[in-house]
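Heads up, one of the protein chains got dropped from this complex, but the rest are sitting where they should.
Presenting chain A:
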Amino acid sequence: MPVHGQVKIRTSAEQKAARERERAEKLQLYLTEYESILNNRQLTDLFALLKQTENTLINHPDCFTLWNIRREVILKLDNDKQKEYLQKELQITQLCLKSNVKSYSCWNQRQWCLKQLKENFDLNLYQNELQLCQKFLEIDERNFHCWAYRYYLLEHLCPSSSSDIETFYDNELTFLRSTIGHNLSNYSAWHYRSKYLDKLLEHNPIRRSNLLLKEWELVLNAVYTDCSDQAAWFYLRWLLFKQLGVESITETEHIKPLEELDEIESENKWCMLALCQLWKEKKINDDKRRNYLERLANHIDTDRAAFYRDQI
C-alpha cells in the first residue's frame, strides 16, 4: 500500500451515488441544449444550428426532432453547400451509430442522405456504404437495421445488363449462405435469402428446379442441425408452400425426411406443425394430423392452443 496519503476505495453504495450524480448532470445538460435548439429553430444562422444539433446528437442519437431539424436546414442550403453537408452528414451519422448501433433515426438519416445524393450517383459512395454495412454486420450479424440498409444499397447497385444481374444475385446468395453458416439463427439472413432467391428465379426460371433442390437441402440441413430454431422453420415453410407450391411437394423428397426427424424428436412443435400443414395440403394422414394438432394444443404448446385448434 502506498506511503503517501491514505487510500480509500469507494464502496458500491458510493459508486452508485456517483453514477446517479453523473446521470442527473447529463440529463440537465441535454434539456438545456434541447430547449436552446428549439428556440433557435427559426433563426437564420443555419450553420450554428447544425453545430448545436450535432453536439447534442452525438451524445443522444435517438432524438427524432433534432434529426428533423437537420434535414430542414440542409434542404435550405444551396446546391454546392448541400452536397458538402450531405457528405458531412454521413460522417456524423457514423459517429452517432458508434454509440447506438441500432438507432432507427441514424439509419434513416443515412438513407435520406443517399436519396438526396442520388442525382449525382456515385458508385464509390455506394461501395463505401456497403463496406460500412459489412463492418457493422461483423459487430452484430443480426442487426436488422443494417440488413435493411444493405438491401437498399444493393437495389441501387444492381447492374442493368442481364448477364451481370445473375452473377450479382448469385454473389449475394453466396454471401448469405456464409452468414447463415456462421449462425443459422440469423433470421435476417434467411429473410433476404428468400428475397434474392425470388429475384433470381424470376430472372432465370430455367435454373428453377436445380436451385430449389439445393435450397431444400440447405434448409433440411438447418432443421436437422437445430430443430428448435424458428428462423430455419419459417424459411422451410416459405420454400415449400410459397416457392415450390403444393403440386411440386412430393412425399419421398419432402415429407419423408420430416417424418424421420419427427421420429427422433417427437415433441418438437415446429416439426409437428410443418407436418400437419404438409399432410393437410396433400390430403393424407388426416387422423394423425388431427392427433398432432390436439397434442400441440393441449400439451406441447398450450399458449397457442387456439391457433392449432383452428387448423383441425
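In the analysis below, contacts are C-beta pairs under 8 Å (C-beta built on N, C-alpha and C of every residue); 3 or more make two chains touch, one makes a residue touch a chain; residues count from 1.
The rule is simple: contacts and distances are computed from a predicted model.
Student: Determine which name in "D-2-hydroxyglutarate dehydrogenase, mitochondrial", "Cytoplasmic dynein intermediate chain", "60S ribosome subunit biogenesis protein NIP7 homolog" or "Rab proteins geranylgeranyltransferase component A" the UniProt entry assigns to the undisplayed chain of the complex.
Tutor: The UniProt record for the chain left out of view names it "Rab proteins geranylgeranyltransferase component A".
Student: Of the residues listed, A:Trp112, A:Tyr187 or A:Tyr224, which one is in contact with the missing chain?
Tutor: A:Tyr224
Student: Given the contact definition stated above, which residue among A:Ile69, A:Leu90 or A:Leu184 touches the chain not shown here?
Tutor: The single option touching the absent chain is A:Leu184.
Student: Give the residue, chosen from A:Glu54, A:Glu265 or A:Glu294, that touches the chain omitted from the document.
Tutor: The missing chain is touched by A:Glu265.
Student: Please pick, from A:Gln15, A:Asn171, A:Ser209 or A:Ser266, the residue that touches the omitted chain in the full complex.
Tutor: Going through A:Gln15, A:Asn171, A:Ser209 or A:Ser266 one by one, A:Gln15 is the residue touching the chain not shown.
Student: So which bits of chain A touch the chain we can't see?
Tutor: The list for chain A reads 1-2, 4-10, 15, 181-184, 220-222, 224-227, 257, 260-261, 264-265.
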